[in-house]
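The structure's right below; bear with me while I get my questions together.
Shown here: the complex without one of its protein chains, the others still in place.
We just call them A, B and C in the order they show up, numbering each chain from 1.
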Amino acid sequence: MDIHFTPEELAFRSEVWAFLGLNLPADLAEKVRLGRRLAKEDHQRWQKILNQKGWYAVNWPEEYGGTGWSVVQKHIFDEECAAAGAPRLVAFGVNMVAPVIIKFGTQAQKDYYLPRILRSEDWWCQGYSEPGAGSDLASLKTRAERDGDYYVVNGQKTWTTLGQHANRIFCLVRTDPSAKKQEGISFLLIDMDTPGITVRPIITLDGEHEVNEVFFDNVRVPVENLVGEENKGWTCAKYLLTHERTGQAGIGQSKAALAHLKQIASAETVAGQPRIDDPLFRARIAELEMRLMAVEMSTLRILAATRDGGVPGAESSLLKIQGSEIRQAITDLMRKALGPNALPFLEPELESDFHGEPLYQDYSASPASQYFNLRKLSIYGGSNEIQKNIIAKLVLEL
Amino acid sequence: MDIHFTPEELAFRSEVWAFLGLNLPADLAEKVRLGRRLAKEDHQRWQKILNQKGWYAVNWPEEYGGTGWSVVQKHIFDEECAAAGAPRLVAFGVNMVAPVIIKFGTQAQKDYYLPRILRSEDWWCQGYSEPGAGSDLASLKTRAERDGDYYVVNGQKTWTTLGQHANRIFCLVRTDPSAKKQEGISFLLIDMDTPGITVRPIITLDGEHEVNEVFFDNVRVPVENLVGEENKGWTCAKYLLTHERTGQAGIGQSKAALAHLKQIASAETVAGQPRIDDPLFRARIAELEMRLMAVEMSTLRILAATRDGGVPGAESSLLKIQGSEIRQAITDLMRKALGPNALPFLEPELESDFHGEPLYQDYSASPASQYFNLRKLSIYGGSNEIQKNIIAKLVLEL
Amino acid sequence: MNFELNEEQQMLADTVERLVRNTYSFEQREVFYQSPRGYSPEFWRQLSELGITSVPIAAEYEGFGGTGVENMLVMKELGRGLCLEPYLHSQIYAAGLVEQLGSAEQRQSILPAVAAGERLLTVADEEAGSHYHPEAIECQAVPCERGWRLSGRKRVVIGGELAHTILVTARMSDGEGVSLFLLDPAAEGVSRTGYPCIDGPRACDLALADVYVEADSLLGPAGKAAPALAYQRGRAVAAQCAEAVGSMEEAFRLTLDYLKTRQQFGSPIGRFQALQHRMAEMRGELELARSMTILAACVADDPDSESRSRRLAAAKFTVARASQLIAEQSVQLHGGIGMTWEYSLAHHAKRLVMLTHQFGDDDFHLGQYSALLEVPRQASQQVA
Partner (left out) sequence: MNFELNEEQQMLADTVERLVRNTYSFEQREVFYQSPRGYSPEFWRQLSELGITSVPIAAEYEGFGGTGVENMLVMKELGRGLCLEPYLHSQIYAAGLVEQLGSAEQRQSILPAVAAGERLLTVADEEAGSHYHPEAIECQAVPCERGWRLSGRKRVVIGGELAHTILVTARMSDGEGVSLFLLDPAAEGVSRTGYPCIDGPRACDLALADVYVEADSLLGPAGKAAPALAYQRGRAVAAQCAEAVGSMEEAFRLTLDYLKTRQQFGSPIGRFQALQHRMAEMRGELELARSMTILAACVADDPDSESRSRRLAAAKFTVARASQLIAEQSVQLHGGIGMTWEYSLAHHAKRLVMLTHQFGDDDFHLGQYSALLEVPRQASQQVA
């Protein structure tokens, strides 16, 4: 037992650091640091750079193009990427549908989809939630009826993150309406260009268009797009959820955000005195930093204890709760550090292509927006309440 | 709407203050201030002084010897008593069984018991909880079977506070075992000297003997000791519970405790600097004082909104939760203010008759003990969880 | 001590409540928000017709002569409706400063028009580096012939784009202390950059480049505005607490309704005990916020004292904490739907959180209270 990095791990960190220094575009890092919106092209640009190095599909098995890194290496990579201001990877393709295809897909599906994901030719989105089925995911109603070599899909999905960019969607659909809840659900891959699909934006409280409603009106999906067995889609869903929750811990992101908070709290002054020198505010930052240290150690410890490449079972629920709470707490303090300067709602300054003079400081437009935006962290991917239910049931056996 | 005291209220405060200055024995006040145990005689001495003035049965209707005070007057009285270090009144007689007897009792019961309570001739205790029926009070099992002019009582009560001093106990007993839960329960007054009653001490984590188990083995209780109707005891119980919860808010006690905390935090020094000058610790005290101010205002407001003499319904649950939490929070800080000096467990210094030299300071023996002792506040009188259930059901109608 | 409204007060509350309910549906509010002024001149006209704009102004200036309690009643309903009009900054805060500091002439020339809703005021007292400390400013007033020249930048002046007169704080170049000036925003050298705040109302940044103001635009004695600013910020804090309570009540009501209707796992989600307990806790905090808002309203017009300052700080602290709790938990209990622009709840959440960014957040008022904490003297002798 030793929490010190080995010489090999330190060398790996240097390698990552050097790679980022050479290859991460400065304009991208700047946008990330300032909390700007990232355009689809911004994401794709970075994905391609990573893929060229072979560092895009970090979580895949080596035979499919993964890195074979240890839990600690992945952690170092995340942390360095976040610290350097690399865009957070959009998980739906590379870290969500891909592991499902690798585990449950046919050879043809693997051969077709995985390279397209690696090359950023496909942008995936997730068709899980429905208006009537949020936390109670298994009560979903979108139907897929077999018609020859096709499924005919009807229904509605919602909270589809970045669906406006996507050309593909993976969906949970009900293939056997007579079966009970979890049974009778299947996992389908759908081309967003198929006739009958409509995407409608949902504007969130921070004025952003990040999520969407997706409507399916007699959408014909070839049966070979079924992943795993018909009516066994819940198995894929559960497998994917633990992947998703683990990814959501977001330690690297939190560390970068905390560093940014400290910069803001040092730059913002009251009567010339930096906010970070106020004993109470400093203690709040200290408390958060200590908690983040604890969450980081826990994440590493829990991931290291797993055997199958760092995806724990029910304990991923703990990581999801703690990871989301700490990210929210950091944006809370960031907003507070700005005092009255957090009030202006300067949407143009948040645009990906904003190059003007900021009204106040370059960092001042995003903290309040981000604080509101990140309320989602404790809601999506299974709300934190659902995670506590899971812990009570599966970990505590209550 | 005006939260300022009227001239009459200010005059009343002066009157109470003057009375306490003349009549509260200094040795009693000293024991209270230092958190010493109070002997039965200590309580009785103070009760008799109050009764002589006509200020003992504050909550009774005037015709039975009550004061007819307004909610604000009662609050002023409580606050001044607590500030002066008057012993907290033991509620079981004067403020618990008495209101039940007044509301549901026969004339004979009123004529007999009320004067005895006023004159401190009876010490009452409460026979509610049972080993198998804590929060789920209505599941109690102690039976009372009719045998001629007597009930024959068998069973066990527990958590009987100061039962070792009592000569009377009021009990909830099951008179109809076939009825469902709340039905079939009756409210009985029992003489503790009746053959078949055994009292056994329970020692709590702070080493105190404050609560007891009471065993009933074929205890014969005259039928005229039934209060209200047979099998309708739950009505009395509910009535009493709102009285109990309201009394538990304990604002006066909390204010006195907070003042004591500030004294300790001023007296305890680190390298010569009073603890209260440490910015973080000072902020913790400030936060608590602000919260207490809010709880005080809420208590007054909720009590003032009631018509029948200051006993609200389900909203008393809010007062119980907030009142108990704040008292616990004060003892928490008091313990912390002492640092390592809170560790010694000096039981002799807590004795009512301790007159020796304290090992450290005269205030240092009790804070840690009190912190542990007051964990009871969120457990008894219906745990705070039960209170939240009540709020959800009766106030929020969820 | 009594907690009952008198008949007149109850009527006032009912009037505003009805007006807001009838003219300020959430859909209407969105229209007002998107409009050029960012609020509803028509609603403002109705407020003035009903005499509501005159409530905080003294009777001698054609006002209603209301106290903190009347202000509370009005602000609570404006908060419930998420109203965008600059009532707090114009009618209460700025008008209060004019009334406290102004000469008889200044008061007579300004306040009746304010009471009538015809003249909008606001206060420019925050700067980039002041963070709720109105004395920590850099804007300067240099004396010149028959007046002063003002230079500096002001931040986040609520309602500043449309105000007819802006009360500007400046540091005296030739001495100590902060002064207040009546500024005509059309004066040469004044530039305003407007924007919406994230919780709805519009504000502006104000740049003052050697702006000339005449001698009679000084409000009160030179360099001595700090006590009045502190006192009137206290009145504003009391009113803002009421606004927050109105918004919290509405957010709580929406959430409670949602819990009773939204079905998951085969029953209304309000049947789940964990959510019930959270609602009970929120209800408790709301109750405390209400109580402290009443306390603040009742002491807002008391003479200045440490006790008044402590109580107002405690009120803002309590209300700010409750506001954030109820904002966050209301969204959480709603799930995704609580985060959508098209649902009023999301805007209540924003309002409740961002209100804490005016007149001091919870930590600011915790600091204020700590500084004023009554500490026993020579306690060690007493207790040792």
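Please note the rule applied: a contact is a pair of C-beta atoms (placed from the backbone, for glycine too) under 8 Å apart; a residue touches a chain by one contact, two chains touch by 3 or more.
Just so it is clear, the structure is predicted and the values come from calculations on it, not from any experiment.
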Shown chains that the omitted chain touches within the full complex: A, B, C
Omitted-chain contact residue, chosen from A:L118, A:L137, A:V295 or A:A365: A:V295
Of A:E183, A:E347 or A:D362, the one touching the omitted chain in the full complex: A:D362
Of A:T6, A:Q52, A:T106 or A:Q273, the one touching the omitted chain in the full complex: A:T6
Contact residue for the chain not shown (choose from A:V152, A:V199, A:V223 or A:A259): A:A259
Contacts of chain C with the absent chain, listed as residue ranges: 272-274, 276-277
Sites on chain B contacted by the missing partner chain, in the whole complex: 129, 132, 134-136, 139, 158-159, 202-207, 211, 268-272, 275, 278, 280-281, 284, 335-336, 338-346, 359-360, 368-369, 371-372, 375-376, 378-380, 383-385, 388
Interface with the unshown chain - residue positions in chain A: 1-6, 9, 72, 259, 262-264, 266-267, 269, 274, 276, 279, 282-283, 285-287, 289-291, 293-295, 297-298, 300-302, 304-305, 318, 321-322, 361-363, 385, 387-389, 391-392, 395-398
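What we mean here is this: only the chains that are shown with their structure count from here on.
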Distance from chain C to chain A - Cα centre to Cα centre, in angstrom: 38
Chain A and chain B: spacing of chain centres that average the CA atoms, whole Å: 53
Shared-contact residues (touching 2 or more other chains) in chain C: 275, 366-367
Shared-contact residues (touching 2 or more other chains) in chain B: 279, 283
